[in-house]
Structure formats: C-alpha cells, structure tokens
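Only one protein chain is missing; all other protein chains are in place.
Labels run A and B following the written order; every chain starts at residue 1.
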Amino acid sequence: MDLKISSSVATSGERAAVDAVIGAPAPDEPGALRGGTNLRAVRGGEALRGIRHQLLPVLHSVNDRIGWISRGAINYVAERMDVAPAEVYGVASFYALFSMEPRERRQVHACVDLACRAMGGPREEDLPEGVHPSPCLGACERAPAALVMEAGATVRHELAAPLATGELAALAGGAWPSAESAVASATPQVARGDSTLVLLGRVGRVDPSSLDDYRAHDGYRALARAIEIGPEAVVAEVTASGLVGRGGAAFPTGRKWQAVAGQPAAPHHLVCNADESEPGTFKDRVVLEGDPFSLIEAMTIAAYATGCAHGWIYLRGEYPRALASLERAIAACRGSGLLGDDVLGAGFAFDVTIIRGAGAYICGEETAIFNSIEGYRGEPRNKPPFPVESGLFGKPTVINNVETLVNVPHILLRGGAEWAAQGSEGSKGRKLFCVSGAVREPGVYEVEFGPTLRDLIGLAGGMRDGSELGAVLLGGAAGGFVGPGDLDLPLTMEATRAAGATLGSGVVLVLDRSVDMVDQLRRIAAFFRDESCGQCVPCRVGTVRQEEIVSRLARGTTPGDLALLRDVGRVMRDASICGLGQTANNAIESAIARLGVLQP
Amino acid sequence: MVGLATVFGAGGGTSSYSEVEQTDLIVMWGSNARAAHPIFFHHVLKGVRNGAKLYVVDPRRSETAQWADLWLGLDVGTDIALSNTIAREIIHAGLANRGFIERATSNYEAYAASVEEWTLERGSAVTGVPAGAIRELAHAFATAPTAQLCWTLGITEHHNGVDNVLSLINLALLCGHVGRPNAGLNPLRGQNNVQGGGDMGALPNRLPGFQDVEDDAARAKFDAAWGSVIPSRNGRNLTQMFEAMSEGSLTGLFVVGENPAQSEADVSHAVHLLESLDHLVVQDIFLTKTAELADVVLPGSASWCEAEGTVTNSERRVQRVRKAIDPPGGARDDIAIIVELARAMGHDWPNRSSEDVWNELRSLSPMHRGMTYARLEELGGIQWPCYSEDALEPTFLHGRLWAERPEDRGRLAPFSVVVDEPPVESCTPEFPLRLTTGRRLDSYNTGVQSGGFSSPLRFGETVDVSPEDAASLGVADGEVVRIASPRGAVTAPVRVDPALRPGLVFMTMHFPDEVNTNLLTIDAVDPKSGTAEFKAAAVRIERLEAAVAGD
Partner (left out) sequence: MTDTVTGLSVRRAVALTIDGEQVSVAEGSTILDACRSMGKEVPTLCYGDTITPKNACRVCMVEVTGSRVLVPSCSRKVEAGMEVVTRSERVDHSRRMVLELLGSSVDLSLTRNVARWNAEYGAQPDRHGPAAQPGSGRDDAVTGHHEPADGTVASNVHQPVKVDNELYVRDYSKCILCYQCVDACGEQWQNTFAIAVAGRGFDARISTEFDVSLPDSACVYCGNCIQVCPTGALMFSSEHAMRADGTWREEDQSQVTTVCPYCGVGCSLTLHVQDNEIVKVTSPSDHSVTHGNLCIKGRFGFQHVQNRGEPRD
C-alpha cells in the first residue's frame, strides 16, 4: 500500500529482530536494499499483507531484543508487512508488555494481584523505584511473585517466587532470583506420592523434556487409539465423556468438535487457549511446564477428529518456562513424525505454532484471541457468528483451554462412558483446582468432581497455622466470593451455580480473616479497569465508574453509591460485548451481598 | 475514446465501477488512480479486499503501484512493446482465448504475426522490465476468470496514444476479457465531463450519442430537428485547430471552459498562436491566461454548482448537476449565453431550461432516450446506453460479442496491428533525463480550481528525481535547480522521490504561474486523437550556480 513512512530508520538490531521472524526481504520486496531489478519490479500486496499474523511475533522479537519498540522499528515492520505505522502502533499499544518509549533492557514486574496481596505482597504504592506493578503472574502457590525480564540477543526471563523480604529491591538493583524448583512445589499431591492422579499423573514424575519418557508413561497411546477408531468415534467418545470446557464457560467439548468437524469451509483451525490470566489461576502453567507432550498429543487428537491442519497455542506472555517447555516438546514431536505432513504415518497433517501473548487479560477471551493471533488488537468479536462457524482467519475453529484438552487422551484410553462415570451428575470427570492463599500447602489439586470447599481446603493441608477463614474467592476475579458459611458447598458446576457462585477457571483463593477485603475489591476494580479492551461503552466506562464508586465506598458509605454500583454492574452484565465486562462486577457484588463488605 | 470507438463502435469504458469490485484481476496501466482518481481507486481496493490481484504498469512506483501485487516499471513510451510481449507470451503459452477470438474478433492472424518478434527477452530489453515480471503478468491476466484493464493519461498522452489504447484492447480481445460481467476495459477520464463532452458530440467527427458526422442518415435527423444544415465533413480537433492557426486558415476562436494558454504542450508556441488570432472569445468562470488574451470574455457560471444540467462519468453514468448557489454578479448561465449569442446572430431562440435541452438530446440520441430527469434523480444517474424509459441495460458493454448466433454478434471486434514507437524525443547526452508528468492528489490540471483551497499536502511545484540522480547531480532535497528541455527552461526545487529510478524525473502542471512545466513538454501529437505527448520529454537538470556559470 502507499505507506507514509517517517524519517525514523530501524537500527540493524531492530531489523535483525524483525528479519528473525519473517526472514530478510527478497530483492524485489519493500525493505530490500535499493538497486538492480527492484527499480523495475517490486512485489507487494497480498504477499506482504498475508503475513499479518506474524505481527505479534515480530513485535515480541523487537521488544525481546531491544527492550522497547522504536519509531524506526515500527516503520520497518510497516514496510515489510504492508501495514500502516498507525495500525502497528495501535496494535503494539494494546499490550502491556510492549513499550514504545525507550526503557532499560531489564524490567522487573511485581505481582500486585489478589493472591500475592493477600500473602503480604506489595501494593502498587509500595513498589521500589523501577519496579512495575503487574497483574497476577500465575504463581499464586508461591506468592508473592515477581518476574524479571532482560532484553537482549537472548532474552532472559526469571520468576522470583516467593519473594523474600527485601528481594524486590535487590531485583530492581540488578540481582537475579535464586533458582528454585517450580513444578514440585506446585503439586503437593504429587509430592505426597498420590497415585490416583490422572491429569497430573505425569507432572513431576516424568522428564518434561523427554519424548521417550512421555511415551514410556502412556504417551501417544491415545493418539494411536484415535487413529484406530477414526475421527467420528473420537468425537463420540469425547461427547460421551461429558467433558465441558474448563476455561469457565463450560460448553460441551464434544458438541463443539462435532460442529467444527461438520463445517464444509476449509481449512479448520484448532486454537489452544493457554492465555491463563485469570487472577489466582496457575493450573495450565503447571501442566505446560510439567507435561507439555500431553497437550501436544491432545491437540493432535483434536485436530484429527475435527479436520484441523493447524493448531495454535496462544500462550500467556508471562510464562517463559512454559514457552521453553512447549518449544522443546514441539521440536521433539516434529523430529519424531508426531507433528508434520504425515502424523504417525496415518495420512493426516498437523503442526502447531505458539503465539505468545503480550500482557492482555482480554486475550483469554475466545474471539479476542483470534484477533490477537491474526495481528490485530485483541478486541473480542461480536457473536454470532460463533468460532465453530467463523473463528480464526474467519474459518471454522475449535478453541479449547489447556485443561480441557489434556483430558482428551485419558478419555480415549479409558473410554468416554467410563470417564463420565466419575464426578457428579452435572459435573463429570476430573477437575484441577488452583488453591492459594492461607492454606498450608497451596498448589494445583486434581480431584474427581464432588468434594466440598471444606474438603478441598483440607486436601491443601487446611488453614495455615494461626489463620482463620475469612472468605474464599471462587473462579477468580471474574468469579465470586463465598464466606465461611459456604464451606460445605460441593465444588461442582451445578452446586456452585445453584449457590450463585461459579467454579470459573478453578480458582480457590483462601483469604484469612485479616485480609483487607476492601483492598481486595479495589484491586479487582482496578484490574478490570486496566484490562478492559475499551471497545464497548458498558465495560470501558463501567469499569472506571466501578472503581470510582468502590473507592468512595471504601472511605465510608455514601448515599446512592451502592445503588449506582448495582446499576453499573447490571449494564456491564447485560450489555457488554464479552465475558470480561459481563463478569467484571461479579466478585464485587458477591462480596457486598454475601460478606457485607462495603455495606453500611 | 478514439481507440475504443474504432474497435467496438462506442467510445466508452466497457465496464462499471461495481464490476471492478467483483473481478479477479485488475491491471492499472499508465494510471495513478490512487492520486488522480481516488474514489475509483476505492472500487479497486474493494476488489483487492475481495481477493483480486492487482498489477500496475507505470514508469514510477506511484502510490497506485505501491498497492500492486506486482509493479512493472517500464521505460516511458514502451507500452506497446510491453503489450506485444505480453500478447506473444499468452499466445505461446497456449493461454489465448481461442473460442472468443474465433467467435468475436477479426484480424487475429495478422496481429499474432505482428507480435511474434516480441519475445520476453526482447520485450525486457526494450521496456526495462524483468522478463519474469512480464511473464507473470501475461499468465495472470490470461488465466484470470475475469480481468479489468484500466488506463489513464499514461497511455493516451503520447504521440501514439491511440495505438497505445489499441494495444491494450488487443490484450482484452486475446483473453476474452470484454463483454462479460466483471471483465472489461476502463479508460479513466481525466476531467469530470470528458466522457459527457464526447457523448454530446463535442468531437470533430461525432454528433450527440456518438452518431457519425459523415453518416447522411444521422445528419438528416439533426438537420430536421435543428432546421439547419450540418456540414457533412468532420471538423478539426484541438491540435488541428492550432495547426490551422499556424497556417493562417483559422483566425477566430471561441473557447469555452478551457485554458489552452497554459495547458497546451510547448505552451509558448500556443500563446503566440492565440495572440495572432483576429478574434478570440473566451467563456469561462475565471479570467484565465487564455481569457486575458481574449477580445471578448463571457463570464459563465460554474456548471457543477451554479447551473442545472448533466455530466457523464468514466463508467458512462449520466448524472445530474444542480444549482446550489447563485453565480456572482454579471456571470450568466451557459445556456442563456448561447441563446443570447444565437439571438445576436439573428436567430430568435427561445429561452430553454436545461431539462428542455436534455429532452431534445434524448429525442435525437437513442442511447440517452430512456434517461428522463426524473429517472436520473431516482436512480442516482444512469449508465448509457439506456434506450427505453422502462428498462436498464447491463452494466457492461458489448455482451453481443459473446452471442451464440453470429447475426447477434454485430460487427466483429478487430485486432489492431500496432507498432512500437519510442517517444518522439529521445534522451541525448545533452538532455539525458526522461521527464514525465502527472498529477498530485490535492491539485488538478493547471490549478485554476484546486488553487482555491489551502491543502496541507501541497508543497508547490517540484522536480522529482531519484535518490541516485540527486546524488550524481549533487543536488539536495529542496534545492532549486534549472530544468531545461530543447524548448525552454524552468526552475524548481528538487524533491527526492524513491518512486523514481535513475534517469526518470517527474513534474506536474499544477502551478504554471510559478513553474510552467509546459515550457518543457513537447507538442508532438497523436494525429488520431490530437493529444500531445505530455508524458515524454528529454531534459537536463543543472544546479543553479552551474547554470549561471554556463549561460
């Protein structure tokens, strides 16, 4: 297109970062050195615009290598990809992990979110100079947490968790976190030697970098079984298992697969939602770090069943270990013919691309994820059309959460009917819970659906010494609070729904009585105000008004404010485009209604 | 207009804007529509967004070319060489539409033989375009289910402009990309009513509705309606008029809404001829340079906002113009001026409204017959032909060529043997640079209209040069230089433009009062159309200190 490019020129490092993703320009492409035949013929158009889905990876590459994204870098990206600089800027500025202003190569992000706050982590105003506040880093079992990122030819990310006293200041001063074992401490059941675990069966027990080890522990038996029974039978087994989506919406997975399998439009896409950003959630991270092959196998089965030639893992940008783990696993699978043009010699092609998120909670929304992958701002789309009809690149798309997918190999090995025999009438199978806060052994817990909240807290070792239960946040910031009187609530979908609560993404954040609930609510309000994409009025302005009202109420109840908050919450719930706005008032409302917080 | 009329019998684009949105491939040849026809380019972009491939043939990598899937940067004036090379490649690759050629065309064998010498190698050597790029365009054009070929002044403003047009029509005939939905030929008209002027018979060889002056039956119809005898021979085109002025056989001139004292190539010669006329009358809304030379100036009204009437656009759509404001004091409606002139000449014409005049036209021009003012209003304009008040014709022309029965096909469309001829003026050691001209987005022709508003985009006249030439000439962006052709010289600031390759420089005609580009251009004209070769002159650029020292 007829781009207007300013005089700012990319540095050689910035060009190299872009070229590392999309290759150096051919002599007849924009961005190539002038001379020779490109004075007579230049290629452009769709050949350049067709790689728009590389925009996010390209921006990551520059941000990783240089530490920020300059005008010159944006100009070079614009020329190479035939996207206007304003458009690139609009996309880059959507994501919190990118900076368009010069900054130090080394950045420290301290979690100021719910679990970390509750466990003595810093508030925004407490942060040492040079440390940025961050939403939940997904390390709640080790709260409080911080992430250090250092840009360079090889970007370095290290998680510091739990932060020792004074460690944050040291990190800001240039120190690196001490090495620790992430996985073992995140799965207390594994550490206890619990042999009944299924979804977590391999986590902490097999070498996550070894395909052989995975295969030695039932790995890829399910795919072989799938190929043996054929795609329709796979869908039938998944349907029979009663599996529903674990991302929070609980849509029947089999029905989703069936719908995509039957779509005549081609190609079909498979997207794995690994943008685990719900405050208090860290189960997907644990699976990805500890058992990455299980996700690859599950995706391969899903693709086989639904006719997808390509899979996309949209991975949270703040999960460097999971990224490394998945990259290793994918490389190993490609090397062994488990991904590629002819998977297992069974005559179908499948491969997987990892797209890193860049600091946007909204990109966990199933249609925002498509826009983000496609190189646009991660704004949700209006539904209908639904993804099964028109999803990624406008094609029929299966989108499943990590936890949902890793159920699939087990369902195939055990059979759908047997799987469905687990759990309760309305909640079949097994579930991962992210238990954090004031319990003795926080971590990811796998249970067959059925235990009560009390049981789960018991499983996590009970309350910490000296702690007394004040409240539990179920389902994350988009979920709701329950109180000590709800301990006998069975943690099933039907029971929580009946109680006006939700399991959401499986968050069970246990708060001590001493935790400042008003502070928790203010943080929730601030979180949604930061993470709203800004597209629709109810959410864009409603989250601002909600924060203002909560701030006022925190200083003492003012007349009319509770009613105003209800009005704002109601319009967000009724009229927002997506689930973010629709749930942005849930937790606050539940705290007011169930716990009496902010009440006169 | 001449080229299309020669081949198809009607001097209009064969397709429609909406079809450009639905086509599979678009070639923009010698057209910087992004800047010169921006809203037409919206339709092109709809097509591109709908999946059409876009190829752009232009010496410059213009704003339009930057949208292309592939830009072919040919040497100025080598369009026929490129077209013939594409034709040979299509024929040799077996991609010509044999069925259409046999059914609907004539003179194919002679044409095929004439392009035989144009191998990719030779075409590449003559045009400068890599052979692979030519081959790609040839194959893409021939294999596209439907294709649109669009051109503008980059094709017509040459001494052989009509042959250039014919060479493009040949390509459409070769592949059957005409007479079908979403396939066709689109000449983009440079001025808002160029098409309408032709439609209304403002051509030396046509009566309204493209009826032939030399056709006795057609003339008789007009003789009867007008109560007068129309001369039976073709008149003179603009170039022939200037030739006649030069010979002394034309001594009086009535100029309506034109500014030849600034718009003609080799303009100092043109001014001299206008000055030597016995009598010059100019009817215009401005006191133009030409009006300043006139014996009588008739202040007219701005046809698009101070008067009622119709204009015809590049897709043959006749649309209403309407009066929104009163003309300034003293200026009069153009119809009233004509009526007054007639009365002064002793004919007592009645006062007529624009609708009266239009209805007379409808009674004489079959292709306009169905276009009542009421229908034009209701439908937002109507494309010609429109024969009847209760029907509309297809949006494309010449569907007859695809008719099953030979008798329904009408006259076969002839291939034209066209010969590559370089521009009249070659580059020489003395004048080593090729000057080509064109428009910028925010300005128009000689700037008489567009000079009326302040544009943040406007930077005045410049001579645009490639970065390489700027370096070798030792001139910096913004430096004022002298540009000289064999006919004259002007000074203008340099603008370094990477859209140009070494050896090619670019200027506009938008600021003739400051920089009179037409002092440089050559008045070599196409005898068939009367259009001058504005697109190719030879110039040199001198730094001002050097020029002063050299003088």
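One rule holds for everything that comes next: contacts are C-beta pairs under 8 Å (C-beta built on N, C-alpha and C of every residue); 3 or more make two chains touch, one makes a residue touch a chain.
Keep in mind the model is a prediction, meaning the values are calculated, not measured.
> In the complete assembly, which of B:Ser114, B:Thr127, B:Ser263 or B:Thr312 touches the absent chain?
Hidden-chain contact among the options goes to B:Thr312.
> Given the contact definition stated above, which residue among A:Ala10, A:Val343 or A:Cys533 touches the chain not shown here?
A:Cys533
> Of the listed residues B:Ala5, B:Leu45, B:Leu120 or B:Leu397, which contacts the missing chain in the full complex?
From the options B:Ala5, B:Leu45, B:Leu120 or B:Leu397, the contact with the absent chain belongs to B:Leu45.
> One chain is left out of this view; which of B:Arg189, B:Arg369, B:Arg434 or B:Arg543 touches it in the full complex?
Once the missing chain is taken into account, the touching residue is B:Arg189.
> Pick out the residues on chain B that sit against the missing chain.
So the residues of chain B touching the missing chain come out as 17-18, 36-40, 42, 45, 49, 181, 188-195, 285-287, 302-306, 311-315, 317, 319-326, 328, 380-381, 392, 394-395, 441-444, 448-457, 513.
> Residue-wise, where is chain A in contact with the chain that is not depicted?
1-4, 6, 71, 74, 83-91, 93-96, 98, 100, 124, 132-133, 135, 359-360, 377, 382, 384, 522, 526, 529-538, 540-545, 547-552, 555, 560, 564, 567-568, 570-571, 573-577, 582
What we mean here is this: only the chains that are shown with their structure count from here on.
> Please compute the C-alpha centroid of chain A, do the same for chain B, then give the distance between them in whole Å.
That gives a centre separation of 58 Å.
> Which of the residues in chain A end up touching chain B in this complex?
Checking each residue of chain A against chain B gives 1-3, 34, 37, 39-47.
> Help me check something: in the complex, which residues belonging to chain B touch chain A?
Spelled out, the residues of chain B in touch with chain A are 34, 48, 53-54, 61, 63-74, 128-130, 132-133, 467, 498, 501-502.
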